[in-house]
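Questions regarding the structure given below will be posed in turn.
With one protein chain held back, the other chains of the complex are shown just where they sit.
Coming up: chain A.
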């Protein structure tokens, strides 16, 4: 079986994503909530297109939805204390 790695940060494979879709996930955000894909340090920059493609091609039963995996601040990891220092500049 060639089980492709979809999200390296959180160790999520294509079959994990497929299982989430089979269990009812109908957009990338719902896949994320079921698998943690996109929740690691890169925040989905690598896996989001793959997850979206899989949700898109999985055929009947998948609802059309405008909602997609949410993109969260910060764009790159910053430390707790950096958040404070930036502010005081």
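The rule is simple: contacts are C-beta pairs under 8 Å (C-beta built on N, C-alpha and C of every residue); 3 or more make two chains touch, one makes a residue touch a chain; residues count from 1.
Going forward, contacts and distances are computed from a predicted model.
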Undepicted complex member, UniProt protein name, chosen from "FAD-binding oxidoreductase", "ABC transporter permease", "Putative DNA metabolism protein" or "Sulfite reductase": "FAD-binding oxidoreductase"
Contacts of chain A with the absent chain, listed as residue ranges: 10, 23-24, 26-27, 29-30, 33-34, 36, 39-41, 43, 63, 65, 67, 70, 72-74, 77-84, 86-87
